[in-house]
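In this view, the complex is presented without one of its protein chains, the others remaining in place.
Order as written gives the chain letters A, B, C and D; numbering starts at 1 within each chain.
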Amino acid sequence: MNHLILLVVLPLLSAFIIPVVAKHSLTISRLIGPVVLVFILALVVLSWNSVGSNGFAIFLGGFLPPVGIVFYIDHFSLMLSGLIAGMLLIVWPWNSYVAPRQYSLYMLLTAASFGLVLSADLFNLYVFYELLAVATYGLIARQKNPAAAVAALRYLFVSATGSAMLLLGIAIIYTLTGTLNIAHLATMTDQLHGLAGLSAFALIVIGAGVKAEMFLLNTWVPEVYSTIETPLAALLAGLISKLATVLIIRVLLMLFQQSEVLQMLLVVGVFGVISGEMVAWRAKDMLRMLSFSSIAQLGMIFIAFSIAGEVGLWIGLAMMLHHLLVKGGLFLLADKMQGSFDNLRGYAKRSAMAVAIFIIFILSLLGIPPFPGFWIKLMLILNLAEQNNTLYHYAIGFILLATVIEAAYLFKLVRYLFQDEEAATIVSTPKSLTFWYAQIFALVLLVSLAFISPISNRLKDMASQVANPDIYINTILPSHLSGGNP
Amino acid sequence: MSFVEIISELVLMPLIAFVVGLMMVLMMRKISARLQRRIGPPFFQPIYDIVKLYGKDTQVSHGLIHDIGIVMAVGGYIGAEILLPVPGMEGIADKGGIITLSYFLMIPSLGMALGVGQCANPNGSIGISRALTAMLAYDIPFIIVVFGAAWHYESTSLIGMIEYQQANAWGIIEMPFLAIAGLFALQGMLGKQPFEIYIAPAEIATGPMVEMSGKYMGGLFVMQTFQLYTAGVLYASLFLGGGESWLDLLPKAFLVVAIPMSIAFLFPRYKTEDLIRILWKWPVMLALIGLAFIL
Amino acid sequence: MLINISIEGLLYFGAISLSLIGLFGLLVSNNVFRMLLALVMFEAGANLILVLSGFRENGIAPIFLADYSGAIMNDPVPQALVLTAIVIGVGIQALALALILRVKKHYKSLDMRVIRSKLEHEIATQANVEPPGSHHAPKQIVRAGEHQ
Amino acid sequence: MNLLDQFFVIVAVALISIAMLRNIKVNSIVSTLWYVLMVVMLARMSSVAYNADTITSAFSIELLGFRMYWKFTALSWFFSIITVVSALASSLFMSGDWGKQYRQQGGNYGLLQLALILNVVSMLILLASGDLLSLFIGWEFVSWASFLMMVLMPSKTAKKAAVKYVIYAIVGAMALLAALAMVYASSGSLDFTQITDAFIQMTDNMKFGFVLLFFIGFAIKMGLLPFHLWQAVAYAETPGPGAAFLGAISSRMGLFTILVVIVQFIGLGNLEEMNIALPYLNMKSLLAWIAALTTIIPTYIALQQHDAKRLLAWHGVGQGGYMLLGIMMYDSIGSAGGLMHVLNHASYQAALFLTVVAVVYRTGTSDLNKLGGLVTQMPLTFLVMLIGIIGLAGLPPMNGFVSKWMVYRSLLVNGEPLLFVAAVLGTLGTILSVYKLIHNTFLGQLRVEHQQVREVPWSMMVPMLGLSVIVFITGFMPGLILPWIASIQETIGLPVVTYHLGGIEYAKGGLDMIWVSGILFYGFGVGALIFYFLGGKAKRIHQYDNYAGGHFLSSEVKYHYSNNFYPGLMHLIGNWYRGSFKWMENVIVSALSFVSKLFENMYRSRQPVMLLVLVAVVALFSIYKNYSGAGS
Partner (left out) sequence: MTKFASLLFIAGLAFFLMVVTGLLPLGNSPMLIGNAILDSAKEQVGAANVVTSVVLAYRGLDTLGELSILFAAASAVGLLLTKSSFNKPSKNPTNTEESDSGFVAINGIDLIFPLLLVVGMYIISHGHLTPGGGFQGGVVLAIAFAMRSIVRPRGKSIDHGVVTFIEAFAGLSFIVIGLVALYTQGHFLQPMLDQGHFGSLWSAGTIPLLYLAVGLKVGAELAGLILALNTDEVNI
């Protein structure tokens, strides 16, 4: 099983060699990425069954924890890895002219994503987080649109400040405990649950929150998403934001599962939902609307994760998957339906299929039965209601209000799409690959409807696995159940 | 109740109503004449009028609905008057109560409206719109009065109400405010001054009445007899203890009808707005005060 | 705790001051290049705090020299970490510099306010909508019920 | 497979067949036959309606720990038969020439049929729901199916109205979801029976929230005040028979859910105990007042309309108030009246809408200022409309009278003078406005361009006549319907009404419609006798041959008095039409808009790092506040 490290290593390797290969053969350099991704996808699928319910730990360099870096692999991280590989295959820049180094950046992004998902070491997570960030800046700035450079620069300032804070948090934790291994830290939570530890956690959350589109840290979102190519936006909104969320959740679950912390997460989530939906309501063009809606959805995910225990976790996971499908799909669709609402007038006549898919997506996004989004929202609301805390009950109100606003702006757009007179400036785009992908996303969404029960059971299994720090600690530190020196 | 009784009631009641109504019309005209220092028409003048109208040669119809309008107007009052309990003929009255009766009283308005509407005379339409507005105006106090009466007598059946009054005291004693409000409503319902704006187009030689020639006008005259009878007996039943016998009932009914007549010719005519305003102000207020006393 | 001035206390104070001065500079400057420099300072401060966590009283460098006599060694881990962090910082700074060059080239300005509004304007133009926050009066008064 | 399963199989097959045969010509006939089959199936299930039985479907779904199942009670059956019959009438109406014209005008006829069956299916799913979750899902289905129906109209107003409807519907759905969450929070289950348990456990404040959330959810669908703004325009702007169908039954789904949730499971007795302000105002009377105001305000808005469809649609909103008012009286006749009004309203409303559609079919407009005098051209349509408006105005002998009578009787018995006056005010307004409708459409002067207009073909006439027969028969013999009502009352725990074929048995004043109608027709008969057999034969003259204030009305100058029909009244009450509710709507939108502007400016921050630092400071501060006392 140690070969699963290839998930990180192979993309890095390919990233390094792509520029050199490109000097000799552009074609081969273009194929390296997809081949590696397909290989990794196969690897993930093949190793699915061999990962037991307790997960599996890779000790890098053969050093037993806590001294070395550890990778922890369970079904949850495998699922995310599969999603990463699949998503990257989908947004892979096939048909546009792309410099070889851009492929390298994509592969570095891939490697960083895998690292973020698998690593069980705080500092290692930081490194991968930064790799992800740098690759993202590069990809954003590389866009043909010169505005993208400004967006990337503004993003960079926020993100780098956040990263420095993350580093600060890690430094505090290390000074406090003398270890970086999350499992090891989990055995000494009593030391962490003080002012210093929680402050460190707050700094970590702020650092990771920038990418997770957390409220007030997400000002970069609209600028970046409206300047970059939509497939990349789909990747960032659909997947990368989730990985940062996963990072936060991992740390939270293992180290800081306290009601105050969860409530702060809830508040942040609620603000995200409300602010995102409200500003999306004002938006007058597709991409801006989608990016703010994405902020809101991330807020919703935070709200889900703020429910203590497995329940919150599996609902959050389900929301993540759903959002990945829907928002990813919408951004892919936006490749075809770009521009202001005014430009999209009468689009239904031009492409009924695109509009139909759009409506399926937004219905699911709104949580209209029987689409999967409904079941997730239902479970979220019911479980929020079950919490013994009025804060959670207020959150329900805000979610519901946000849904109304969401409906308002989404259907405002629908009205434009169905208007009789067509916009003069409407751009007719040829059937592109992204549109096919969007159709596939919609199909997956519809098919998943038939499998709500099995999917939810599987997610519940994963959640119970992830939510239990004992499994994590047992697997990574077999001999250190109750803490102590290595 | 036997079949014969039913038949006899059904046949007799319109006849009685017609006769009594004719006398009421006569009385009305007499009162107006006396108030205007005239002698007034002879005793049989109302019946002469009706016969004359029915006997006319020129009878113009604008179509089926025109006819049906008259039929509905007359029929609605006949139905209403059958539902009124009168001494010796109470069999059918308990099949419908006061609510049904008040609804029956709306049917003639609608019938008239339909008939005039079919005439396609624009001034007719104006008259109808005013008439319906007036109906809206007088029905509010009327319905409060009905409610108060029904609540007080704990029954919606007129027979029950009369029984209550005969056992206890008359409604006018127990509910004076409601009774006064009822009189106001009656004034409006009968379309007498000052609440007769909807007849106004007739006075400028057009409007509903003008299109009614011959038997149409005759139908309306017949309707008026029934209307007066119904109003008088209804009010008598509600507030004056009904009648143990005809000798008892008729004077009451005549008295009731006489009051609006006497008032009517002393007043000018209100505009539609003013009509609504006054009917929604004073009688409604009185009726509500009355209600407050009995609730 | 702060009154008891020790060497590490001073070091911490210096490190925190450095990072916060950097952060302050980041907040108040409008010139993008200055912001970058401030960011460098902030990161340097953070790195200092990180490397300080391995500090031991009377510790020596964690190298087993030939004359090593069992003295207390400083923690090697933060040193390794900070090495990594510094290099990461360098990478980000270089990238930022390149971005600044490109922005300057395109927008002829380094003022954050200017390039921000130009960015918004550009986004809005591409999407064919009015830029947000433009101070023009609303074109039409929206009547009741027309919002949705 | 019990009857219900068979029924649902048939419904499903019907849906599939209509969806498949969308573009084939026989489709219209086939779909009508499907509705006939559904009526037959419902008839086979009539034991539900007569004996207050329950049929539970064998089919159920177990999902995420919830079990959803479907069942038919007397209540479901009652609403289902109304739904299916309305659909049958609409489908039949559009199957013939109307559909042809619709196609020629560029409409997608297949899609309309599909929308109709989708509406029917979703309503049946809702009506059969056996627990709160399936109820909610059915509820949403209904919302979206009617949305589909609404967007079929190509006009801009229609789209706007439909989108507005969506927002209202989502508000309702969200309120419902919140109420569901409250049920779930206190019992961990979404069975209907849990509502009662959950309600009992709640504190007083929570009870208000709970009832109001449910009520808001349902009231929005039903268009009760203050959520009435969306409905009329949305329903009116629906293609022809679709408007008839929606107007007849769609919004009554709100009443169904009110009956199930608020009446059956929360219980009106419990509502009565929830005191709001004075001893006179409790939750139940609040709802009753909402109902009463709903009868008044939309009715008087209808009075202002000059579009026939909108006028009717506004009346549809207003009539909903009577239903709720009757039910909120919590006695046998009041609730019977309210329930019966559902059927009555559906029948005459569908008939009236169909007549208007028929007029539009022939003349191309439903603008009351552009019509008139059509009675000579379309006498049967006129007859249907006459019967319809008599029903709508609640005059004897049509069925509208019966249900309104029961409501009035109940108000009288319960001593609610103000509610009574409110209800009467509604009725009077209705009379005024329906007269305007029939006068401006069929009476008065015929316009030149309409002189060639003919009666509509039989495919359209038959459903209209059928509906008017229902309007009359159920008015003449309400005892045909009352057994169903009695079963419903038994099912949902209301006092059961005593009835006979002619009407209601009630101490101190019942109602016997056979007698009432008999007397009325006798009166008419006598009237006709007086009219036709005394006096000579009238001469039929041309319409224009009349005399108006000195000049003769020639055919060149049309002087049809239709615009501003009640000037006196409007002069008096016109100032009251202030659009307060629109203003309220606007206020909410503006407030949200203001907040969203604030957020937007936050996202446009010049220096986003500032926000990051702000977050850091706030987070550290809150942690410090939490821990500074305890130390580390």
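Descriptive notes on the structure:
Just so we're on the same page, contacts are C-beta pairs under 8 Å (C-beta built on N, C-alpha and C of every residue); 3 or more make two chains touch, one makes a residue touch a chain.
Just so it is clear, the model here is predicted, and its values are computed rather than measured.
Displayed chains that the missing chain touches over the full complex: A, C, D (touch as defined at the top). Contact with the chain not shown here comes from a single listed residue; of A:Val117, A:Ala135 or A:Val311, that residue is A:Ala135. Of the listed residues A:Leu78, A:Val91, A:Leu105 or A:Leu325, the one in contact with the hidden chain in the full complex is A:Leu105. The missing chain lies against subunit A, touching residues 2-3, 5, 8-9, 12-13, 15-17, 19-20, 23, 58-63, 66-69, 99, 101-102, 104-105, 108, 111-112, 115, 123-124, 127-128, 130-131, 134-135, 137-139, 141-142, 146, 149, 168, 172, 174-181, 184, 194-196, 199-200, 485-486. Interface residues of subunit C facing the missing partner chain: 1-2, 6, 8-9, 12-13, 16-17, 20, 23-24, 27-28, 33, 49, 52-57, 61-66, 73, 75-81, 83-84, 86-88, 90-92, 94-95, 97-102, 104-106, 110. Take subunit D: the residues that touch the chain left off the picture are 607, 610, 613-614, 616-617, 620-621, 624, 632.
Just so it is clear, only the chains that are shown with their structure count from here on.
Averaging Cα atoms per chain gives one point for each, and the point farthest from that of subunit D is the centre of C.
Every chain gets a centre from its CA atoms, and the centre nearest the mean of all protein CA atoms is that of D.
In this assembly, the C-alpha centroid of subunit A lies 23 Å from the C-alpha centroid of subunit C. With centres taken as mean Cα positions, subunit C sits 91 Å from subunit B. Between the Cα centres of subunit B and subunit D there is a gap of 36 Å. In subunit D, the residues that reach two or more other chains under the touch definition are 160, 163, 166-167, 593, 600, 604, 609, 613.
Looking at subunit A, one finds that residues 154, 157, 161, 165, 282, 408, 411-412 touch two or more other chains.
Here, these are the chain pairs in contact: A-C, A-D, B-D, C-D. Across the complex, subunit A is touched by residues 62-64, 133, 136-137, 140-141, 144, 151, 154, 156, 159-160, 162-163, 166-167, 170-171, 174-175, 177-178, 180-182, 184-185, 188, 592-593, 595-597, 599-600, 602-605, 608-609, 611-616, 619-620, 622-624, 626-628, 631-632 of subunit D. Those residues of subunit C whose C-beta lies close enough to touch subunit D in the complex are 23, 26-27, 30, 112-113, 116, 120, 132-133, 143-148.
Across the complex, subunit D meets subunit B through its residues 373, 375-376, 379, 382, 386, 390, 393-396, 401, 405, 408-409, 411-412, 415, 417, 420-421, 424-425, 428-429, 431-432, 435, 438-439, 443-446, 508-512, 515-516, 519-528, 530-532, 534-541, 543-550, 553, 559-562, 565-569, 571-572.
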